[in-house]
Each structure stands twice: as C-alpha cells, then as structure tokens.
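What follows is a single structure, and I will ask about it in a moment.
As you look at this complex, bear in mind that one protein chain is not there, while each of the others sits in place.
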Amino acid sequence: MKQHEEYKIVGKSVPRRDSIGKVTGQAIYTNDIKLPRMLYAKVLRSPLPHAKILNIDVSRALRLPGVKAVITGFDTKGVKWGVFKYTQDHPLLPRDKVRYVGEDVAAVAAIDEEIAMEALELIKVDYEPLPAVFDPIEAMQEGAPLIHEEFPRNINIHVHIEVGEVEKAFKESYLVMENTFRAAGEAYAMMEPYAVVAHYHEGFLDIWCPNAGPHVRAKALSNLLGLPLNRVRVRHVNIGGAFGGRSEVQPADLIAALLSIKTERPVKLSLTREENAMCTRQVHDVIATIKTGVKKDGTILAKEFKVIYDGGAYSSTGPIATSVPYYVYEETYRIPNVRYDGYRVFTNKGIRGMYGCHGRAFLVGNEVQLDMIAEALGMDPVEIRLKNGLKVGEETITKSKIISSGLHEALQKVSEKANWREKRLSIIKGKGKGMGIGCIGMMCGFPMGFRSGSSCYLKFNDDGQVTLITGIVDNGQGNESLAIQIASEVLGIPMEDINLVNADTEITNLDQGAYSQAATFVSGNAVKRACEDARRQILAIASDKLGVPAEELDLRNRMVVWKKDPSKNIPISWVVREAFFMGRPIVGFGSYMPKIDFEREWVKRPYGQLAGTFSYGACVAEVEVDKETGRIYLPRFYAAHDCGYPINPMAVEGQIEGSIVQAGVAAILEKNLWHKGFLLNPDLLEYKVPLACDIPDMEPIIVKSYDPEGPFGAKEGGLTIRMSAYSAVGTALYQALGIPITELPFTPDVVWKALRKVNEEAEK
Amino acid sequence: MKLPKFLYFRPKTIEEALATFTAYDGNAVYLAGGTDLIPRMKLGLKKPMAVIDLKGIEELKKVRVENGTIMIGSLVTLFELSKTPMIKEKFPALFEALLFTSCETLQMRGTIGGNILQDTRCLFYNQSEFWRKAKGPCVKTGGERCHVIGAKECLSNYMSDTAPALLSLEASLKLIGIEGEREIPLRDIFTGNGVSPFSLRPGEILCQISLPNEVTKGGYEKLRLRGSIDYPLLGIALSGSGEKVKIAIGGIGPIPKVWEGKLEEIPSGMQKLSQETKAIANTILDPLYRKEMIPVLSQRLAKRVFGS
Partner (left out) sequence: MELIRVQFKVNGDQVDLSVKPYETLLETLRNRLELTGTKEGCGLGSCGACTVLLDGMPVRSCLVLTAEVNGREITTIEGLKQGDKLHPLQEAFVNHGAVQCGFCTPGMILTAKALLDRNPKPTRSDIIRAISSNICRCTGYKKIIEAIEAVAQREER
C-alpha cells in the first residue's frame, strides 16, 4: 500500500456511478417493481398496545372477490426470529399476543390495493386487552405488565462491563461529577417507505426489499420459512436510505413471502409512511446517568454509567444497541476504571433498532459533562480531549487495539478551521452565543461470527471489460461506486468499463452487510484483493509476452505498460484473450475477514478486539440562542472526519454534511412523540426532518490516518460525525447559556423552560 | 396512500357548483388547491360523495380594485398574491403571512380561500383512520372526550397564517350559497368550536376577500420549528397606524383572537390575552411555552413594524 502517494483514481472526487440512474428516474426501487400477475398485499394491524389474541376469523375476507390469499400467524412455521440465539422473541406474525399498536396480525393479497384494503375490514380479530406499560422505568418495576415471559421485569438485555476499581478511583479523584441526560428517540425517516416484492416460482423465492444485509436477510427467511438457503434469493434493488433501520428481517418480508408462496404469484407489499414509522423500526429513547472522576490535571480516572434504553416491544439488535454508545465512547478516551450498566427495557411501543446517530443522550451527556469538568479545572475543552484521547497503539479498556487514529488530528484541524482559540476566548459564557466541540471514535465492523467477512469475484469479457461480483450493499451512501472505483484503480481500466453485480444472494458470496461501518473496510478490502488477484494473473501473462519482470509492469488505461518505458505495452484485452486460449481465463477472487476477537460476546464476554479498526471525528458547532424564545440558531458547523483515506472525497464530504444535519440539526428538532403507546407524529410533517433552510454553513474536513488494514488506508465514510455532531451542539449550548441542557432534542420550549427554572431559582 | 371513492365535478360557474352541491344533498365538498382537503380525505377525515372542483370558475381567480376596496378572488394562489405588488405595498401583514405559509411549492397550489377555510388541526385528529379507530373517537370525530384534556371540548388549532393577517386588516368575505349571497366580516366566519370551526351556510362558496384600499403598516410573526413547511404553532399578525393597532393571533385554539388598542397597550394587552388563552398539548411544542410566547412575539413584532 502506498502512503502519501497519488493514486490514479482512488482519492479523487468522481461522480458516483449510480447517480445517472437516479437523476433520470431510471433507478428502480422496490415499489417501482411490477411483475406479471402481481398481487397487492395489505396488513391488518393491532389497534391495541398489549393484548392476547383469542381468535382470528379470516373467512369473510377470503370470500371477497379479488382476494387470493389471507394469512395469519397460524400460516407461519411458528419460528421466532432474533438477531442472537438468546433474543429469539419475534414471531413476526404473532399467534398468542400483540405487543404494540401497529403490530402485524394478518395480511391479505388481492388483485388490487383497494380490494386488499376492503378485505382487511372483513377480518375479525378477538383480543383480550392486557395492561400495557409505556415507560421503561415503570416497566422495570416489580408488578409491571410483563411483555415477554422469558424476560423478567421487562429487562431485555443487561450489559455489564466493569474494569478496574471504580469506587477507589472516585475516592482518589480531585473532582467527581454526576449528571443525567435524556433524549427522546428519533425516527429514521429515510425517504423511501418500506416495501417488499416477493415472487415464489419454480421452488425459488425471490425477494426485493430495501435492506442493509441481503445475506443475513436470506438466512433469516430461510429459517422462518423452512426453505433451504439456496431457495431464498434476496435480489439487488436500489435503496432509499437505511441509517441502520433496515438491517433486520421485517414482518413485511415474511408476509409477502408467505402470500407469494400461497398464491404462487408475485406479491407487492408497500407500507405507508405511517406504517414505516410505527411498524418497522424506530430509535431508542435513552436515559443516561454519567459519573466521572478526574485528576486535577484533567486526566480521567473513572467513569460509571447507568443507561436505560427504551427498546419497544421486541429485542431487535438487543445487546448491540445496549452497548454501542458505550463502546464508541471507550474507543475515544482513556478510561482506566469503568463500570457500565446498560439496560434495554421492553415497553409496549414500536420496535427500536440500531441507528447511525444512536445514543445521543449518552454521548452528549459525556461530552457536555467533560466541558463542565474542564471549566471547573480551568482547562480548554479541546485541551482536555487531546489529553484523554486515545492514541495509535493504545488499547481501549475492554482490550481493543487501536491501529490508526486521526482523533488528535481531527480535534486540531477542526478547532483550527473554526478559529477556536480566538473565537472562543471572545465569547462570554451565558450570553447566548456559544462554540462547542464534540468528538467520538467509531468501530469498523464488529463480531458477527462467520458472517463478519466479505468476498468478491471478478471476470473479464474478451473486450477487456470487467464484471465485479460482490456482496457489498449500498443504502445510498455510495458503496457500489466505491467498489467500482477501487477496481478501476487496481485494474487500470476506467470506471465505465466495470459492471457491478452486487447484493444478490444467489450470485454474490457472503458479505456482512452495510452496517457497523463495515462496507468500505471489509467489503472494499475484498474487492481490492480480488482485483489484485486478477492483476497478478494479467501481469504474469504480460510479463511472459513482453519479456519484462512482472514487478516492472503496471496497468494503466486498459493497457499493460512497462513502467520504465510505457511505449512497451500490450492491451489488457489481448492478455484476457490469451488467458482464454490457455484455458485459464482471468478470474479474480479475494476475501477479507476483519481481525476481530470472535470469542468476544456483547453480554457474556465483552472484551477482546471489537473491530478491525476505528475511525475518529470531531465537530465544532457555533450556536446562537435567543434567550427570550429559547430558539437555537446554528450558523456554522465544522466537522473533521478521519476516514483513514478517502476513496471518493466528494462522497465522504457528502456523508459528513448529511451527518451534520441528521445529528447536529436534529439535536434541536427531532423527536418521536408518544401518547400511551400511540406515536403522535408518524408522518413527515410533525416529525421534523431538517429542511434546506434549517442548515448551518458547513465545512467538512477530511483527515487521513492511513489505516494499515483498510483498502488504500480507508476506514469508513462519516459515522463519527453522526455520533458527535449533537455533542458539539450540546457543548456549544452549555457555553451559550451557562447551564447544561440535559434533555434532547433542544427544542425552544425545552431551552426556555430550563432558562426559566434558572431564573426562578435565582430569584429565590 | 389512497383516497376514498368519490365523484368529481368541475363546474364552470358558481350556479353550476351550487346545483351540484344541492344534487348531492350536501354530501359534497369544494376543492380548491387541495392542499388541505386531499390529505384529510386520505386520512379518512372527510369522505364526501362528490368533490366539486372550483378551479374552473374563472371569476374566482381575479383581483380587482373598486371604489376603495380591493377584492381578491378566493382561488388566487398564495404565491400569486405574494407577487402582486399592491399586496406588498399596502398590506405588509398579509404579505409576510403569505411568505411564511407552508413552503414555496405549496404556496403555488394553495389558494387564499382554501387557506382561510382550512380545518382545524390536532396531533390526535390529523391521523389515519387506523390510528384514530385504534385510539378511539375524540370530540372532533363525534366522541365524548378529548384525548388530551378528557373533557367534552375541542381545542383543535386553527392554523391559517393568512387569516390572522386578514383579521388585522379588517377583511370581509363574500359568500354565495344555496340560500343566496352575503358579505360578512372575516371575524364572523369563526364559531370558536373546534368540531365545526366555520359558520357556513348550506353550499356556501367563499368567493371573494375584500380589504379596504389603504396603505397599512404591519407584519406577521410565526412560531414554528423549521423554516418552511410547518404550520404556525403561534401566528401573530399586526396592522395599523401608530395610534391604533389591531393584533390577531392564530395557531392556538379553534378561533383566532383579535385585540385592538394603542401601541403602548400592547404589552399589558398581550399579557392578559396570553393568560386567558387555553393551550393544550395537541401540538409538537409545549402548550405553556406557546402561550408565553404571545407577549414575547407580539412585542417583537410591534417593535419591528413601528420601531421602539
């Protein structure tokens, strides 16, 4: 791997390959798919937050002309699904009880949507309502309604991590602070509402749906349907955003599949925006209590955390969601003594999953508290972070080694760009203007057993163009173009010569999926290795032909050239044909498995190498608060992201900018609002996704730490900003108001109430 | 999302429209821009047998000046109106309210008449049929108790931006219905009842909004979370001279509140009004906060329009 060197195309901003289809309207998303004799499905949903299902009568619905099938939980194999063996609690179509308003109970396939909707009215479900619980603290009390028999006190997951001697360390601390921060859960609000097309034919089930991990999806469906894995083919489709909310098998997938199997016709199930919000996945509400002990010089001695995650009605990613906010934090700072207790608690609300911005209460809380500590010690917030920030070669407290880190560089670069020293010194605390910094580390990939790796094949056609076959998944962030760009670099052929077949479980080999920031680092590495394999084969044949050692040859512009004298060359297509002649066609294969400790387990054994590598990022936010109205303005935002090496700088910038808005602006706008198990804003009007007029001036900064494992040194494309942008807003707000606001989102009424409380107390 | 079944008509005259309305025994609605009606029909809040599209009636799209009155056809779009120089010159409160309404794309479709006659809103009301059936009826949907306060009272919010501005300008409306024509002050169209916010007579079509043809000073302040699209969680319009100003407040409760007085009376007047206003947790922002912002934003507005 070349460091500090110019590559041909990697490291350059190039238009993404998939953009043309998207700007012309030709790109196909799931709901655009139309197959011959396709049926349309609709789902009957639970109107109750918690109830026993006594009886379901579908007979009248079946008799409605145009209805071709009706299913309930009794049409499934009764298999409960879960991400982990110990979280297999989700029947997807229940037989015994419903646990949230909107849960799928029955479904109809008909010749058109109108008839399907009419048929739903004819299904009669008898429920016995049960007492429900909506607050996680209440849910954990003795005597609270039990949502799952096998999880006493509704505690789904308890992650306990303890290293060192926390109590002793607190006693030895110069300063100890404890704060509790809360955040309402967000909505993913991806622009594409969920949809599935299932087509069971000739013994094969083809599925199209927006998903972040087709191989994992296929396996889940194979188990749920009792179909062999090779008979379940999750097909490639364009995806309108996921942000962590489309990693797991959905009831909609099972429903469409069953209906198609029953009718032997293609079935399309399109969810409305409301269903997408209520019935797929949401984001956890979090209450985080953070206690920190430091030395007089600002060195962190100990941290104690108690964090409650409101998980909704089923486990979903369970232990992952209960741990990740803690892990990203321990990947960032040196903490010699720690006790973390994370509780994921069931409530009778929609299912909460992993999210790109997950854990804002926890992360904002830590960062704001750190600033409060810095202030008490007379230290600058950047200074205290540089002091405690982990460096290359160090280990996190749960024994993950850090092999590359741009944390210090990110902190320095972002504060420089933002003119931190000068500007911040000129700001008087509490006068309504503030500047704050937030930083975080991010894991690239985490243990998923044998499914943690990826592999890639490629073939050449005899004109010298390539088809790249890889499981890499693109949710919209640009992974498909990334694979092509990497291949273009290694094979010396232009991007337009490279076809990509990806995310199709029949053709592509196992890939971990596009979550946990693994696509560039793992899938990208596999692509690079496959191309290097093909490259070696090409150079071997060319070397023979040109009479020059392979090490002196390069691939450029569709040619094999002698580096010393490029006029000595042959076309790659010639080599390809020669290889065909020789009976050994050029076929590349490469795979990559991140160097993770596979004995590591989220709950049972939470230590060991968690991820292949870690990326780092830091944000600076400027805020202006109108103290009379509590309204926060975000004039400027700077974000430095250590992506290792940017394969496509324009794409990395796009991720940084999108993250500033999805996390930073969201900190003052976004929340799901609930009333006794009913989501009050399951739409895109009352759920406030930031608009173009709401954005700050943004300055994205790319930091290169040249990861030794990542392809071309690359790690991941922007997640650190998704998990630090809100911290910068929180810390800026602290400076602007002089008090910490401990409730997110920081909507005007929240800020105003906090200021009023301070005024009232001051008057007393 | 699908619309319920209905028949569609596009009359060319008001008479035709009224005749169709009568033919469907009142089980009909008028369609203007559709930006309020169509979503409500998709949510199952309104299921008429007939939808009568008024956009074929040319005379409703005109702006005329006659005898000291400016007459704005009800089907003039918000965007068009905002681009009419006379509006910006003479009625700054209305001009600002137009700019603040929703977003640019919807301003091009929404009409002034439709904006005035939009139904009241509430987080518990503007939900799908599934959601409301599961939650149970509320007062506005024919039930006994409001989901928010438990009482048999509907405090859904009237959220037009232009109506408060028009109220501050003492606008009047011309309506033509089955029983004939009438002209009333805009103020009189509101019932104060969230269940049925407008006192419209059978088949009445809002044809025209009239404003006195005089230059006014004024402005509009809107409380909303985002800078576009969102409805007002509080909308304050002010028009007048330095001597007497009229303030109209929308966004809280089913009827805009109107206040008249001298500039220096605004702080105490708004304080009192805020205390008397009933706001409940039926929007995304805290109700106490919204009330408290009445004196804050109205004083800001007055300062902006008239200086200190």
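Order of writing sets the labels: A and B. Residues in every chain begin at 1.
Throughout what follows, a residue touches a chain if its C-beta (ideal position, glycine included) is under 8 Å from a C-beta of that chain, and two chains touch if they have at least 3 such contacts.
Not measured: the values here are computed from a predicted model.
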Touch with the omitted chain, as defined above, among A:M117, A:I155 or A:L691 = A:L691
Of B:A19, B:I38, B:M86 or B:L200, which sits in contact with the chain we cannot see?
-> B:I38
Absent-chain contact - pick from B:T69, B:N213 or B:S228 | B:S228
Return the single residue from B:K55, B:K88 or B:K272 that touches the missing chain.
-> B:K55
Contact with the hidden chain (one of B:V29, B:I70, B:A93 or B:L106) | B:L106
May I ask you to list the residues on chain A that touch the chain which is not drawn?
-> 13, 15-16, 18-29, 31-32, 34, 189-193, 238-241, 243, 272-273, 475-478, 650-651, 653-654, 657-662, 683-685, 689, 691-693, 695, 698
State which residues belonging to chain B touch the missing partner chain.
-> 1, 3-8, 10, 31, 34-35, 38-39, 42-43, 51, 53, 55, 103-106, 108-109, 227-229
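The working rule: only the chains that are shown with their structure count from here on.
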Which chain A residues qualify as touching chain B in the complex?
-> 45-48, 101, 113-114, 117, 272-274, 628-630, 669, 673, 675, 678, 680-682, 685-686, 688, 690-694, 747-749, 752-753
Contact set on chain B toward chain A in their complex | 1-2, 103, 123-124, 127-128, 130-131, 133-135, 147, 223, 225-231, 284-286, 288-290, 292-293, 296-297
